[in-house]
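Every protein chain of the complex appears in place save one, which is left out.
After this line comes chain A, so read on.
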């Protein structure tokens, strides 16, 4: 009993986690008109998705936002991680504490606080406000990823490089960068995904001029069932899966 019961339990929970996703994927190819009976295979919903201009525009907006938010947060996050790892300075604890607070606070609290700020200061709601918000909630995750990498870093390597006559620039390029590169890539991918999937914060800080994908999906799924959403969901699923495999692969390879 002690051998198969735990395994059966694991399988059961995984089934519960994956069945809804599986159903979504299968039904994105369903040609049935009424209800949820299987009515044959079709690409119809994908075609209608790709011919929907507003949807495509939202997709590009989202991708561009995710790329820029991930890049900016990786840049700032990596520098912050380096500073935290390397220097002693006043307020170090406060800095760590603040990043921790950002990570732990309920998303909705972050959302309303940013909305209040933007409206008070007069930042127009749109791409720029979304970018500021997304970088803010991605930042702690990048810092943690890079810090984890730096903590296992052999401190004597840069010293050796310098003793051998390397300039700071050369040392950074040839020793430091290759070491933290996997963490930078993993952090970037994490930021990209967080940004692409965010609903809560984006609901508050986006404006009518810049529609992004999650909000478009949100308005579609609130009322009824729409087969296009199955198709879109399947595409997003495949895309996230690729990103995840990529980031795991980068991290695994760097460990060897």
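Just so we're on the same page, a contact is a pair of C-beta atoms (placed from the backbone, for glycine too) under 8 Å apart; a residue touches a chain by one contact, two chains touch by 3 or more; residues count from 1.
The rule we apply is simple: contacts and distances are computed from a predicted model.
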Message: Not counting the visible chains, the remaining one has a UniProt entry; which protein name from "ABC sorbitolmannitol transporter inner membrane subunit", "Fenitrothion hydrolase", "Spermidine/putrescine transport system permease protein" or "ATP synthase gamma chain" does it give?
response: "Spermidine/putrescine transport system permease protein"
- prompt: Among A:55, A:70 or A:114, which residue is in contact with the omitted chain in the full complex?
  reply: A:114
Query: For chain A, which residues touch the unseen chain?
result: 6-7, 9-10, 13-14, 17, 19-21, 23-24, 27, 34-37, 76, 79-80, 82-83, 86-87, 89, 91, 95, 98-99, 101-102, 104-109, 112-117, 119-120, 132-133, 135-136, 139, 155, 158-159, 162, 167-168, 171-172, 176, 193, 196-197, 199-200, 203-204, 214, 217-218, 221-222, 225, 229-230, 232-233, 236-237, 240-241, 243-244, 248
